[in-house]
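To start, the structure under review is shown below, and the notes come after it.
The complex is shown incomplete by one protein chain, all other protein chains being positioned as in the whole.
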Amino acid sequence: MLDIEIDGKQLQVPPGSTVMEAARASGAYIPHFCYHKKLSIAANCRMCLVQVEKAPKPLPACATPVANGMKVFTHSALAVAAQRGVLEFLLINHPLDCPICDQGGECQLQDLAMGYGGTASRFRETKHVVLAKEAGPLISMREMSRCIHCTRCVRFGQEIAGVMELGMAHRNVHSEIQTFLGRSVDSELSGNMIDLCPVGALTSRPFRYSARSWELSRRQSVSPHDSLGTNLTVQVKNDRVLRVLPRENEEINECWISDKDRFSYEALNSPDRLEKPMIRVDGALREVEWNVALDYVAHALKDIAANHGAESIAALASPHSTAEELYLTQKLMRGLGSGNVDCRLRRCDFSSDGRRAGTPWLGMRISEIQDLNAALVVGSFLRKDHPLFAQRLRQLARKGGELSLVSVTGDDPLINLRARITVAPRDLVRALAGVVKAAAEQKGVAVPAGLEAVEPCEQARAVAASLVQDGKKAIFLGNVAEQLDQAGQLHALAAELSRLTGATLGFILDAANSVGGCVAGALPAGDGLNAREMFARPRKAYLLMGVEPEFDCADPGEAVAALGQADLVVAMGSFMSRAAQDYADALLPLAAFTETSGTYVSAEGRVQSVQGVCRPRGDARPGWKVLRVLGNVLELPGFGYESSEAVRDEFIPAGASFIENLDNGIDLPLAPISAASDDDGGLTRIADVPIHFADPLARRAASLQKTRDAAPPAAFLHPETLDRLGIAAETRVRVRQGSGEALLTARADAGVPPGCVRVAAAHAATASLGGMFGPIHVERA
Amino acid sequence: MAVLGAIKPILTVGWDGDAAWRLRDYVQRGGYRALKRIIEERIPAAQVIDEVKKSGLRGRGGAGFPTGLKWSFMPRDPGEKYIVCNTDEGEPGTFKDRDILRCNPHSVIEGMVIAGYAVGAARGYNYIHGEIWELYQRFEEALDEAREAGFVGRNILGSDFCFELNAHHGYGAYVCGEESGLLESIEGKKGQPRFKPPFPAAVGLYGKPTTINNTETFSAVPFVLNMGPEAYLEAGKPNNAGTKLFPVSGHVNRPGNYEVPLGTPFPVLLELAGGVRGGRKLKACIPGGSSAPVLPAEVIMDCTMDYDSIGKAGSMMGSGAVIVMDETTCMVRALERLSYFYHEESCGQCTPCREGTRWLYDIVHRIEHGAGRPEDLDLLGDLTKNIMGRTVCALGDAAAMPVQGFLRHFRDEFLYHIEKGKCLVAPEVQRAGSTFFSATV
Partner (left out) sequence: MLTTESVQKIDREIAKYPAGQQRSAVMAALAIAQEELGWLPGEAIEFVANYLSMPPMAAYEVATFYNMYDLAPVGKYKLTVCTNLPCMLSGGVDAAEYLQRKLGIGFNETTPDGRFTLQEGECMGACGDAPVLLVNNRRMCCRMQPDEIDKLLEELE
């Protein structure tokens, strides 16, 4: 440890610390703009100049390493004179438009100008003007004259997002932050640059001019999207959410959130919001009062149970729902006598049901990811499925750790990879088996039975070599690995690889309550039907909790057909959908995530309960209350809850921060694997779930829908496959799966394995298609 | 090169003739002898560094840092290391390295290879100023000759010492003359200087230990080793060893490079350059490249051309570039042009330089154009203090020092501009000073 004295205060800091870090530890504030604890040091703003004993000139605290015995004065006459001088330079070309600047009230430059600045400027020259820049639908760069060139945004792109979209072009006072040729900023983490900007140069385009920061009340919340458990600050004015910002939590999202977390709030105010209960009367949906709607639903359910048996009723719940909603959905179904409940919407292989040791989870704490020495991710559209998990893995690689990918497309994770295997979906098991076999060989142990015929490729050996080395290692299964028809085998192989290499096995789960749904028991019970069977074997009645089956299910065509033939479909959710108008008999408007209390259990098993931050829209009501009343109307026992906490305490131990005893173990025999797949020459679909279509909220977020990530689906094929099919790139094609079809543009993409067609799921244009990784036909349109 | 009386040149011997730059000519003049001796006699690297140290050779780029000492900062252990030569010569008034590349590129190559041997580097780059494309090409040709002859490349002169050397062509950015900006530029980035520490000897090109010296410094190395450190030391004066190229420009009859021992009286150098043009009166002189504070005639005429004397006079020897101004020069206009230069060449990275250099120029520009205000001169002085010592690199100081120098010695002229809205040196006098339409030198 090194001794340092800051403003007379003695403290010890670890070697390698900077004066800035030491000052923070001592509680001293040193003004700064370019310095940010998560970014590399630029030392360009010079605002943090401090006096260091024996140094002839003031030194930048952010870039000056602590030397033993150093004495620092952060507010001596010399330091303050230097800081004042820098501030004057920063202000001379900065516009005096604070009254109309969105950053006003939360601007570091404004604060420091108040603290240091005079009332008049010595600058009598013409101010430098920077013309507005284009940066896409999320970030506004209209007032770039405000930029103070701290380059935080540039460094964020290079270091955190993994892609340099913003740069500082030109030089001297003409230096300008901009994108290449005015292109949009497309990173899924781009909104963080708005937070990082210490002035009002980069502002939130959706939020622009909608409120002053001091008019907003700040409430804590948690993201309902992916399984990270991202902590949010939701900002509300007049019962409307106007802005969402990260709530710093070093153990979870650090100080970042994804653009989906940040901008999906726009959907809360969308015209698609369901505001009144509706029931179908004479074939048409009519708005009714809550008691009418609930009576209608209760009677209909009772009738169907009486006439067809409770097993003719099924419930499907979205894992984006609160744990309380998931819990009460299954409790209601159990109360009715049906075990047909599931929340694993896109799963189609349930062979591991009953063979798992427990609830699948990340296998470790999120904060441990970046300290791994090696990691393998199997079956994931990493950046788009899990933007901040990807960021953690990026930091792992930046620190010298090794990341490998085994997946079905060559999407660039913007991470330096140790090795990568990209194969057709049907070969994913074989590819992973190759890694398992290579690991066994490298370890000098027996090759697991069933893998004798597998021939590991060079990349498989590299992946295995990365995992057999000493250190902390992990194998993560992603969304694709769960959605494939061989999900069980992938799980079993990954478990085998984990056993062989000592790497921790984990699941980077799909949704905010993927773990919570299992903990809440929203899974088939007894002989209950799972998410696939309940549509493959159509039921008389369906209860949908926050699900839009036309987008959210493994086989939307099959799901919608089953719903269409049912006598009763009760759709509980926050939005009206086009499809629901056809299949729903009752629509019950639910409070959206900011409007209800509830609990999320993240991939790492962390329990986070939140309060509603504003009143529900229209007549919408929190899901737990709706289900409570429905239970009461159905005269089911145990629905007398006073609060959502009372619901939670029934299935999560009171006060628990983490769910204990989550377990990724599996007891499923490995099926023998042949050397090569029997390629019948047919095409296989690869369906990604585009980031901004993954749940009902994101789908309706207007600004997110203008991003490149929300571009309409196309059919991506390997150039060789296009040639083989005699299809020219950029021409229209008809793709067919079963009875469903879609007209799309064919695009060449060398990252798609030959013999495959990448067609996104979860989009209206492709909703009538079948299985995500099933056979598909493509022909010229 | 003109030589006066007893002055014995070292670097510039044999620079006459169109083929002086060729390998054959260089070898005939004794070129590559030092390298051969080192390789053949297997002189230990530490001894080479020691000899350079003993010679007292100081960096010729501007800072005057002892060369041997700089080399000794490089880590001893093997590993990726680099030698970089700074031929990004763009400090107004400085044009000595251009003549070295024109007449004696092999001396630079030999110096760099020896440096590579001394510090254990296997690769080197010579960063050449963008505007001298023709000399970049010449250097590439010279490199081809040296490779062909076995002085550069794998197994130099049959030994196991390998040193790859290449030229990197700049493209117009003065700030790349700053060593860390230059390294960034070689790495394919904007030439934005890095903050220091760490210094290049620890974290240099591609993050590896790097020795970076000026062209003239490398060029002197073979001569230092050939004549012996003591003899080189004696060619100058204590603390100011050896000879140096002084590029003399501006109002002299014979602008050009003059190699004289450090410590040569300024009047001697001025006489070498043919004296003040047209027999006019010397008004002022910038003695070390445009960033050195200007000195009025009476001060500079008493100086000797070395680090100590010029430093004592309140300026600095810098690159040794001497800009001579006669009585027809308007000092406000002169400063305006220099201030524009520093503003234009500011990399834009750090606040005091980006904003401050432009502000300085704006004010001087106003004064020159009759819109000065009484408070401007104090403001200028204040701004230079807010820039100096507070920037990432020395460009801030380089922009501030001329302002301070001009104001210190020629404040009256600035005041006259502010008060009268016109120039103390009448326009017709200034015009008469121009030689453009009367090409009589």
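Going in written order, the chains are labelled A and B, and every chain counts its residues from 1.
Following the convention adopted for this analysis, contacts are C-beta pairs under 8 Å (C-beta built on N, C-alpha and C of every residue); 3 or more make two chains touch, one makes a residue touch a chain.
Because the structure is predicted, anything quoted here is derived from the model rather than measured.
Checked against the hidden chain, the listed residues B:12, B:67 or B:94 yield one contact partner: B:94.
In the complete complex, the hidden chain is touched by one of B:168, B:194 or B:390, namely B:168. Touching the chain that is not shown, out of B:138, B:190 or B:417: B:190 (per the contact rule at the top).
The residue from B:145, B:259, B:345 or B:362 that touches the chain not shown here is B:345. Taking the complete complex into account, B:435 is the one of B:28, B:47 or B:435 that touches the chain left out. The missing chain lies against subunit A, touching residues 163-171, 179-181. The missing chain lies against subunit B, touching residues 80, 89-95, 97-98, 123, 125, 129-134, 166, 168-174, 185-191, 206, 247-251, 255-257, 286, 290, 321, 323-325, 329, 333-334, 337-338, 341, 344-345, 347, 433-437, 439.
Criterion: only the chains that are shown with their structure count from here on.
Considering their complex, residues 173, 175, 190, 195, 197, 343-352, 354-359, 362-363, 366, 373, 379, 385-386, 389-392 of subunit B touch subunit A. Looking at the complex, you find that subunit A touches subunit B at residues 41-47, 49, 56-58, 60, 63, 65, 82, 85-86, 88-90, 92-93, 122-126, 128, 148-149, 168, 170-175.
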